[in-house]
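Below is one structure; the comments refer to it alone.
The complex appears here without one of its protein chains, the remainder shown in place.
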Amino acid sequence: MSGDGELGYSKNEIMIAASARTLAGERICFVGVGLPNIVCNLAQRTVAPDLQLVYEAGVFGARPARLPLSIGDPSLVTGSTAVTSMFELFAFYLQAGLIDAAFLGGAQIDRFGNLNTTVIGEYRSPKVRLPGSGGACEIAIHARKVLVIMRQAQRSFVERLHFRTSPGHSGDPEHDRARGWFGSGPTSVVTDLGTYGFDEATGEMTLLTLHPGVTLDEVRANMGWEPKLAEDLGETPPPTDEELRLIREELDPEGIYTR
Amino acid sequence: MSGDGELGYSKNEIMIAASARTLAGERICFVGVGLPNIVCNLAQRTVAPDLQLVYEAGVFGARPARLPLSIGDPSLVTGSTAVTSMFELFAFYLQAGLIDAAFLGGAQIDRFGNLNTTVIGEYRSPKVRLPGSGGACEIAIHARKVLVIMRQAQRSFVERLHFRTSPGHSGDPEHDRARGWFGSGPTSVVTDLGTYGFDEATGEMTLLTLHPGVTLDEVRANMGWEPKLAEDLGETPPPTDEELRLIREELDPEGIYTR
Amino acid sequence: MSKVATMRDAVAELVRDGDTVAIEGFTHLICFAAGHEIIRQRKRDLTLCRLTPDVIYDQMIGAGVARKLVFSWLGNPGVGSLHAVRRRIEHADPEPLEIEEYSHFGMVCRYVAGAANLPFFPIRSYYESDIPRVNPNIKPMRSPYGDGTEVYVVPPLRPDVTIVHAQRATAEGDTQIWGLMGCQKEAAFAADRVIVVCEEIVDEAVVRRDPNRTVLPGVVVDAVVPEPFGCHPSYAQGYYDRDNAFYLEWENVSRDPEALEAWLKEWVYELESHAEYVEKMGAERWERLKPGVATSGEVNYGDYS
Partner (left out) sequence: MSKVATMRDAVAELVRDGDTVAIEGFTHLICFAAGHEIIRQRKRDLTLCRLTPDVIYDQMIGAGVARKLVFSWLGNPGVGSLHAVRRRIEHADPEPLEIEEYSHFGMVCRYVAGAANLPFFPIRSYYESDIPRVNPNIKPMRSPYGDGTEVYVVPPLRPDVTIVHAQRATAEGDTQIWGLMGCQKEAAFAADRVIVVCEEIVDEAVVRRDPNRTVLPGVVVDAVVPEPFGCHPSYAQGYYDRDNAFYLEWENVSRDPEALEAWLKEWVYELESHAEYVEKMGAERWERLKPGVATSGEVNYGDYS
């Protein structure tokens, strides 16, 4: 298994496990494509057995019998509680504030959790054209908690986004409260190096834990600004045997996302 | 059978038969409660076998196995082509211009086909509180042809409505064309005394035929303005034996609407 | 967590004096049983919302539970008037009734706006009608795009409580309806609290076999009340027919305040529950209203495990 090393798990595996734990106690989660898909399915099998999985494709209460390889996989539909049109899902569920938590990622994030999934370079003459918003812009505004999962690097944790696809915190908490959105902005960022929260007073991303074996220097070397540190900076608990078993045997037996 | 007299049919029966014939060749008809219900079901069995019956309750392509006694009768649903939410029926079918013809009636009509189904007297201190618009206001605006069916009397065919619930012609055809509505205003009025069309140049209601045995004086005695007459004023063909058989044996065997 | 409750408990806990209440269902699935319980518990000062206030709202308004009515078509469908409502509007008898009226599509769009958390909803209606003149909540608005099309907008309607009736629901509130859908889904999503009344409580597996039939997930439902025949004299597709005779008879009851009071006494106040109403109506009536069988056929969702 690549990236496994002496720790017994890969970088993606600790990201998945740490993210899944942030869902403890949540009820209704909007699931994204890729890693978040595995994270939510893991959480449903561990810390949040009552978690209702909602997919923007129009599925509520999915109980996929296999790892869904797309957010519209047929296994999400068979055995689910409800299938809705996308209009209803976005209007009556998301825009109406029913979604407790949602995952987002991006090519770039700034220190206030604003995300770029649109373009690297200039919009009209892009260096790299990224997928665009999808539902991210409305998820960022309406989901009560936004959980970010992405790999960390100088080019992705940036001082200035090339494009703001989805709004995070503004840096002015008073302004943020006056927005009147259901969304409170990103509450958690999990990377391959550590986990972050956001400072309540300033809305700034704050390093909470380092993954086992990761140094603060590695973190600094992989982000575009000097990170704010939690006073009680700790270590991320490694994935448990049960988490690893679920990931490897049930959720992603072919290792498509996790190796 | 009351109202039958020597003619062999009731006033409602000739209204129903004459109205049904106005649907010849129409494809998609919005059906209202009461008499229009029977009219449309008769037309489907006679002059318009391909007529799709649409009910505002959310039914498209109804094939009722009995006379539906309400516009939401369960027999409208069983065996129909499609059931939709009311939002979709009003938005995607009616407001989008898919409805060819629709029936309206009212407590008052004026010479330009404007209708009052809201109130007799002052709105805030009514003499008689009527049902209100229901879907009539949007039907009047969007259905390509509006067919009116109502009994004629001084108090119902009035010079001035107490309340305009549903717009008809304005009296200024240039204004009417500039509205940009799918609806062209009422195209036909069938009463217990005769049938009317609307003058293309002025939008004014015009008497086309008198029912057998009805005189022009009776018509004049039962409307609030001097009626405009068609140059070739004729007589309404009486209900055929087959029309009467369908009405009496299949559509309204208990005579609820037709006697 | 089961949300199953008796009608008495659901109404006692979730419907409060002064609330804005919507009992929706367009001709189909009108929950008379809930209306009767609201009367029985003598709720007061309600604002009642419904596209078509029909016999159930005549009963409720006649019984004095409401101070205001929000609606689009007021009548006993296919029969005539709601005389108790008319007495209050025409003669303030026994007291005034405030009204706020729209068209059907206007009411539907108000629920959609409420369900979708929109501050207004655009509609192509009301042109050259007197309705906006008597209801200033219906406002004209110009499209910001080139052609400057004029529409009207209506405000969101967000009931404190919406009550819907369904053929079946799970104990958790996952709700399935077939036949006419009206605007129950929109009215329920728009509400702060939702009571689902149903003909049958079914196992979760029944719902999960056909998720496309689900109109409400349990997460928006506060109470699930099993109440067979709870829509009488309205109907539940596939379960019982509309009782047209009742609608016809209502005309005479409604016309006479004393007859109305006597009806309420006999059929609501002196009964403890809808189950007693069902028993009192008699088995013969339910037999008469029972439809034949016309099944939907099955589709295959596919097993993708």
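When the chains are written out, they are named A, B and C in that same order, and each has its own residue count from 1.
Everything below uses one rule, namely that contacts are C-beta pairs under 8 Å (C-beta built on N, C-alpha and C of every residue); 3 or more make two chains touch, one makes a residue touch a chain.
Here the structure is a predicted model, which means the values were calculated and not measured.
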| item | value |
| --- | --- |
| Hidden-chain contact residue, picked from the options A:78, A:222 or A:258 | A:78 |
| Hidden partner chain, touching residue among B:82, B:153 or B:256 | B:82 |
| Candidates A:165, A:209 or A:258 - the one touching the absent chain | A:165 |
| Identified contact with the non-displayed chain, of B:52, B:70, B:133 or B:188 | B:52 |
| Missing-chain contacts mapped onto chain C | 117-122, 124, 139, 141, 143-145, 147, 149, 151, 153, 155, 167, 178-179, 181, 206, 209-210, 212-213, 237-239, 241, 291-305 |
| Absent chain, residues of chain A that touch it | 33-34, 56-59, 69-74, 77-79, 83-87, 90-91, 94-95, 118, 123-124, 126-138, 141-142, 163-167, 170, 179-181 |
| Residues of chain B in contact with the chain not shown | 27-28, 52, 59-61, 63, 65-66, 73-75, 77-83, 88, 91-92, 95-98 |
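Assume only the chains that are shown with their structure count from here on.
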| item | value |
| --- | --- |
| Chain whose Cα centroid lies at the greatest distance from that of chain C | A |
| Chain A and chain C: spacing of chain centres that average the CA atoms, whole Å | 41 |
| Intercentroid distance (Cα basis), chain B paired with chain A, Å | 58 |
| Chain A, residues touching no fewer than two other chains | none |
| Sites on chain C at which at least two other chains make contact | 112, 185-186 |
